[in-house]
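As C-alpha cells, the structure follows; a few thoughts come after it.
Chains shown are a subset, placed as in the full complex.
As written, the chain order gives the labels A and B, with residue 1 at the start of each chain.
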Amino acid sequence: MNLHHMIDLDRLSVEEIMELIGLANSIRSNPWAYRESCRGKIMATLFYEPSTRTKMSFQTAMFRLGGEVVGFDNPGNTSVSKGESLKDTVTVVSGYADLVVIRHPKEGAAAAASLYSRSPVINAGDGGHLHPTQTLTDLVTLYNEKGRLDHLCIGLCGDLIYGRTVHSLIRAMIRFPGNSFVLISTPELALPQYVKDAMDAAGCRWKEVASLEEALPELDVLYMTRIQQERFSSPEQYRRQKGVYILDEKKLARAKADLRVLHPLPRVDEIATEVDEDPRAAYFRQTVYGMYARMALILTILQNRETWAGQEPEPAVYPCRCSNPACITHSEPYLPHRYTRSGDELTCWYCDEHTPAPASGR
Amino acid sequence: MNLHHMIDLDRLSVEEIMELIGLANSIRSNPWAYRESCRGKIMATLFYEPSTRTKMSFQTAMFRLGGEVVGFDNPGNTSVSKGESLKDTVTVVSGYADLVVIRHPKEGAAAAASLYSRSPVINAGDGGHLHPTQTLTDLVTLYNEKGRLDHLCIGLCGDLIYGRTVHSLIRAMIRFPGNSFVLISTPELALPQYVKDAMDAAGCRWKEVASLEEALPELDVLYMTRIQQERFSSPEQYRRQKGVYILDEKKLARAKADLRVLHPLPRVDEIATEVDEDPRAAYFRQTVYGMYARMALILTILQNRETWAGQEPEPAVYPCRCSNPACITHSEPYLPHRYTRSGDELTCWYCDEHTPAPASGR
C-alpha cells in the first residue's frame, strides 16, 4: 500500500482500508509478533489542543510496536506561544521524528503540515473537519463486532449537524454495498444536506426519525454521540427532549439481539451506565480496537517511509482566499492557496470547503 | 504471591510484605538482571492531582524494568474536564495499559477504580486516606538501614493528626514484634485516637512527648513530617513552637550513632540542610529505596496478571451513604454502596470510614 500521509480516510481505496483492517486484526490476534516492529523509531505528537484520550491511544499504539514518542499537548508551553508558525514547528519536529501526529483546532491544519513535514503526517483531528483515525477505529470495530461492513442498517443518534465522526462514518460506509442509515436527532441537529446528497449519490437508503425508541428495533448498529446542552434551541427544549436521545436498558429491550452500540467517547449521560453491562454495548471494546487500528496505520506508514521521496504532488494555486473562516489558511498566511477545480467551483485543498472560481479562470 | 491490586498495604500478610522487600533488595543488588522484565508492558499513570515526585518514581521504576508509561497529570487537559466519570476513564485506559496507577484527591478512589479496571490497579495516594507505596518505601528503607523491622523504638514527629504516611507506617510496624512508638507533636496535631487504639490492640508501647530534643536519645528511628503553618492554633503559636520540631545538628548530637532519620519529602524547613551530610540522614537514600520498592511491586503484579481473571470478590451493598464527605462515592454517584459489616457498624469498602448499619439489617 502506497500510504505516506493519513490526512483523510477518503483518499484511501476500499481495498486499502480493508488491508488496514486486516493488519489491525493480525496485530490483535498476535500482538507479541509486532512488539519490536518500530524499535528505534520516534513518533511526534503535536497536539495544538488537548485530547488526552486520542493522544494516549496513539502513544500506546507506538509503544506496543516498540517505538518512542515525543511531543507537546499544551501550546502555551511551547515555541508556538512565542509566535512560531505551524510551518517552522512542523519542519523542525519532523526532522527529529520519523512520524508526525498532529491535532489542531483549525480545519486543514494536517494537510498544511504535510506540505512542510520531512516525515509522514497523521491527522489526529483538525477542528470540525476530519478525524480519520476515529473513523478507522469505527470500521475495525464494526468489522469485528458485526462480521462485515456491508448490508448494515446503521442508526446515528444525537448531534448529526456538527458531529464530524458521524459525517466521516457515513462517507466511509456508503462505499460498501447495501448499507442504509437511520438519522435520529432533533430538527435543529439534523444531518447537513451535503452528507444526505452523498448518501443519495451512492444509492443508499436513509430516513430521518425523531425518536430513538422507535428507530431501535430495525437497527444492526447504533452510533451514539453527545448532544451538548447549548445546541438545543432553549433550556426548555433541552429539558423536554434530552430523554428522547438517551439510551437505557428499557429502550434497548426493543432492539435486536445482535445490535452493536458504538460511541466515540467521552460520553456524558446519553448512555445510561446500566447499559455498560449489556453485551451489545461495544463502546469500551471500540477503544481497544482503536489502539489496534492506530498500530496498523503507524506500521504501514513507517514501512512505506523508506521508499518515500518527500513532497506529494500538489494541486494548483489560485489567487483567492478560502471562504471558510476556520480554515488554516487564514491563521497561517504564508500557505499557498491550493484548490482542486470542478467547473466553476474550487475545493480548498486544506479544508474541503467550496469556493466559486474567480471569473478569470486560473 | 496472589497480588492483583495494591489498594491498601494492610490487605497483605506480613509474609507477602517481606517477599516484596526481598524482591526490592534483589533488584537493588542486581538491577541489570531485571531491565527487560517488563519489556512490552505499558503502565498508565492517572494523576487526578499533581505529584511529580511520586510520578517520577513510578515512571523510573517501570523504565528500569524495560516497560513504557502513558498517562496524564493535569485533569484540566483531559476528557475528565468534559465531565467523564472515573469509571469511563478507568475502563478505557485499562484497555490500553497492562497496569493502572491512580492518584486522586478523593478517598477510596483507587478502590473504586479497581471495580472497573480491566488491568491491575495501584493506589498512588487517594486523598488523606492511603498511600501504600510510600509505606512500602518506608519499610524497605528501615529494613535496609536498620537490618530489621522489629524491636525498634520509632519516633514520629510533626503533623501526626493528618499525616497519612504516619498512620500507615504505624499500622504496618505494629504487625512486627517489639516495636514501640514515641509521638512528638503539639497537642493540636496529636495522633488520632483510633491509631492509638490500634497500637494498644497490638500490645505496642507508645508515649506522647512535646519536645523532639527530649525524645531523641532513645530513638532507633525518627520519622519527620512537615507541619504546615496553618495547622498551628495561631501565628504566635507557630512562631513560638516551630523551632521545637526542627531537626538540626545540635539536637542530633544527643541521638544514637545508629539512629536513622526518614522523611517522606518534600521537606520545607523541618530538617536543617546541615543535617543532610550526617550519615544518620536516610531521607535521600529513602527515595532510591522507593524506586526499588515500586519496581518490586510492579513486577509482582504484572507477573500475576496472566492468571488474573478480573473482578475481585466484592463485599455486600447496603442502602446507605458513606458518612465521609470526602469519600469517592459522593462525587461518583453510580458507585455501589459497598460495606463490610461488623455488628452494628459498617465500614465503607472504599474509604474505610465507619457508618452505623441501618436498623433493618441488610
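The rule we apply is simple: a contact is a pair of C-beta atoms (placed from the backbone, for glycine too) under 8 Å apart; a residue touches a chain by one contact, two chains touch by 3 or more.
Treat the numbers as computed from the prediction; the structure is a model and nothing was measured.
Undergrad: Assuming all chains share one sequence, and 2 are in place here, what does the full complex add up to?
TA: Every protein chain is the same sequence, and there are 3 of them overall.
The definition used in the following text is that only the chains that are shown with their structure count from here on.
Undergrad: Based only on mean CA positions, could you tell me how far chain A sits from chain B in angstrom?
TA: Measuring from centre to centre gives 42 Å for this pair.
Undergrad: Where on chain A does chain B make contact in their complex?
TA: Its residues touching chain B are 32, 35, 50, 52-53, 56-57, 59-60, 63-64, 66, 73-74, 265-268, 273, 276, 284-285, 287-288, 291.
Undergrad: Which stretch or stretches of chain B touch chain A in the complex?
TA: Its residues touching chain A are 39-40, 42, 44, 68, 70-72, 77-79, 82-85, 87-88, 91-93, 95-97, 334.
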